[in-house]
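Only a single protein chain was left out; the remaining protein chains are all shown in position.
Up next is chain A:
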Amino acid sequence: MKVTFKEWNAVATWRWDMPDDDVCGICRVQFDGTCPTCKFPGDDCALLLGKCGHSFHMHCLMTWIQQEASKGLCPMCRQKFEWKGNEEDGNATQNTQDITQDTTQDIQA
């Protein structure tokens, strides 16, 4: 017998490439959820990854940064908040790719 798959309709979930149970330091909502002002997660409510290692919903952080009192510091560690810009983009994708490979290998094992 030969088995051919004509069509495979799969289902997948997406996650931000972050540790599982991490929540936004500002709104305390999981990254996979939305910030309080947004309705739809993902593209509409992106994350900002800080160089200091802290990440937030973009909208949450923007609200904070725009305040005088913030002085442009990370609300968690009080370092200057700089997000991982485009120059590291390729690197980041590389990392995520590695991780995906790992997970698929896990599944196969």
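Everything that follows uses one rule, which is that contacts are C-beta pairs under 8 Å (C-beta built on N, C-alpha and C of every residue); 3 or more make two chains touch, one makes a residue touch a chain; residues count from 1.
Everything below uses one rule, namely that contacts and distances are computed from a predicted model.
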Omitted chain (choose from "Anaphase-promoting complex subunit 2", "N-alpha-acetyltransferase 30", "Vacuolar protein sorting-associated protein 68" or "Nucleoporin Ndc1") - UniProt protein name: "Anaphase-promoting complex subunit 2"
Touching residues on chain A - with respect to the absent chain: 1-17, 30, 32-33, 39-43, 47, 49, 89, 92-93, 96-97, 99-101, 103-104, 107-108
